[in-house]
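Here the complex is missing one protein chain, while the rest keep their positions.
Chain naming follows the written order as A and B, and within any one chain the residues start at number 1.
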Amino acid sequence: MRVTLFIPCFIDSLYPHVGVAMVKVLERLGHEVLYPEGQTCCGQPPFNSGYWDEARVVASRQLEFFKDAEVVVSASGSCGAMFKVFYPQLFEGRPEEAAAKSLSSRCFEFSDFLVNRLNVRDVGARFDGKVTFHDGCHGLRELGTKQEPRELLRAVKGLELVEMGENESCCGFGGMFAVKYPEISTAMAEVKCNSILDTGVEYVVSNDSSCLMQIQGWLDRNSPRTVKSLHLAEVLANQ
Amino acid sequence: MNGDRDKILARIREGLSVPAPLHHEMPARAGQSAQEPAFRAWLPAVGASQEEQMALFAKQSDLLRTEFVTCADVRAAAAHVAGLAAAHGWKKLAFHPGALTGALVPHLPTDLEQMRVEEGYDKLALEACDAGLTECEFLVAQTGSVCVTARSSGGRTLSVLPPHHLVIASRDQLVADLSSAYQGLNAKYGAALPSFISFISGPSRTGDIERILVLGAHGPKKLTVLVVG
Partner (left out) sequence: MSTTQNQFHRDAERTTADVPRRAFLRKALRGYEVKRDETKATFTDWQKARNVAANIKYDGVNHLDRYLLEFEEKFTARGGKVFWASNSAQAREYILQLARDRGVRSIIKSKAMTSEEIHLNDALESEGYHVVESDLGEFIQQLKHEPPYHFVFPCMHLKRDEISALFEKELGSAPTDSPEELTMIARAFMRRQYIDADMGISGGNFLVAETGMVSITENEGNARLTTGLPRIHVALVGIEKVLPKLSDLALFLPMLATAGTGQHMTCYNSMFGGARQPGETDGPEEFHVVLLDNHRTRLLADAEQRDALGCIRCGACLNVCPIFKNIGGHAYGTTYQGPIGSVITPHFRGLQDWKHLSGASSLCGACTDACPVKIDIHHHLLHNRRNAVDQKPVWWEKIVWFGYVQTMTRPWFLRLANKLAPLAQKLHPLVLGGLFDPVRNWTKTRDFPEVAEESFHDWWAKRKEQSK
């Protein structure tokens, strides 16, 4: 299959190794990976802030870049939800509506794509360590992805998966929310990170790097011991 | 004087001129004409036979901390009440006239003073009673509830003001679920429903302080359901 990658802007500059890992996993599974180089941001920051006109300007460009893709796989559940759930709303009743709906139907979050589209659980990965999984809220509730990443992690050799308490609770990132309401966002991070620390794991894994930025950011500043955050793709790429 | 009736209705109609999108699936009932949805298919299961439903009522009563007692006959029920009266040192019991209550009270010990709750009763005297004995409309298996009404149960307060509420019911008053209870009320009263209908599920309770359960917040601290037959 020809798989087109969507590497959101912040992953491009802050977590490029996540994209590299996705390429590795997909190629290992025998797929051809494409990456339209003009892609930038899905438009979620202004969309979530209420600036839908601005969001549309940026979003319509992405519609263009991905219009011919057979499938689009997003490195972030949140940006994937933007494509899948919010683009059709953003362009409702506008000329781009059909294109938005089309992209929505072809777009997948990484773990959803592996499990539900490719029907793969074991990607041939090995990872020695005790791991807990954090569900990004957009992946969990907008896309309904919950078991998929867990199934993938359970198939990784050497990996021990431990669930944290209140595992569906939000890490408090929420995009601009994290800087507009830093005190609330930080309180939420503290609760989340304490759940992670209580499990005694060495790694926290997620399918959303934005959550991991929040979690790692809080842990590095406040945690008494080191817990490393990893994107699911990084774990699956490891052999 | 009925206030801004017409203005409010006009605002509603103006607002409704724009249809609302559906955020949920499956319009099971659109408007009044469509058929009644069968809630039982989604609500907790109740079992098919009367035995199962009685067992469920007993189980729910237990969870609710209702004392549920089956008695061979009214005399046995009276004996149970007499036992409660002795154990708790009751001095005065209130009741309303009715077929079951009327059959029960003559068998109570003579040293237990009785108060008949009828039109014009003394509220302070009722408040001073140790227990209130009522009949009910239905027992609801699904929720362990006792359905009382102003008609069947001596008005509105007899079943809530005294600290111990005693209910006497016959076995055939058990219904499967809330829907059946509403159907039963409609069948019995038609359009002239009592002005007060209540489903009582256990003794009065509160969790307002640190979410710790305390029984007898304002209503009865104890509820006893006596089923005869």
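Note that in this section a contact is a pair of C-beta atoms (placed from the backbone, for glycine too) under 8 Å apart; a residue touches a chain by one contact, two chains touch by 3 or more.
From a predicted model like this one, the values you see are computed outputs, not experimental measurements.
A.B. asks: Write down which of A:96, A:142 or A:234 is the residue touching the left-out chain.
C.D. replies: Going through A:96, A:142 or A:234 one by one, A:142 is the residue touching the chain not shown.
A.B. asks: Which candidate, B:48, B:87, B:187 or B:212, sits in contact with the chain we can't see?
C.D. replies: The one listed residue touching the chain not shown is B:212.
A.B. asks: Using the definition of touch stated at the top, determine which of A:170, A:201 or A:235 touches the missing chain.
C.D. replies: The missing chain is touched by A:170.
A.B. asks: Check the options B:53, B:101, B:157 or B:173 and report the residue that touches the missing chain.
C.D. replies: B:157
A.B. asks: Can you name the residues of subunit B that touch the chain not displayed here?
C.D. replies: 1-5, 7-9, 11-16, 18-32, 36-37, 39, 41-45, 60, 63, 96, 117-119, 121, 123-124, 127, 142-145, 150-151, 154-158, 160-161, 177-179, 181-183, 186, 192-212, 214, 216-220
A.B. asks: Can you list, in ascending order, the subunit A residues touching the missing chain?
C.D. replies: Subunit A touches the chain not shown through residues 7, 9, 11-20, 35, 37-41, 43, 45-52, 54, 57-58, 61, 137-138, 140-142, 166, 168-170, 172-175, 177-189, 191, 213-214, 216-218, 220-221.
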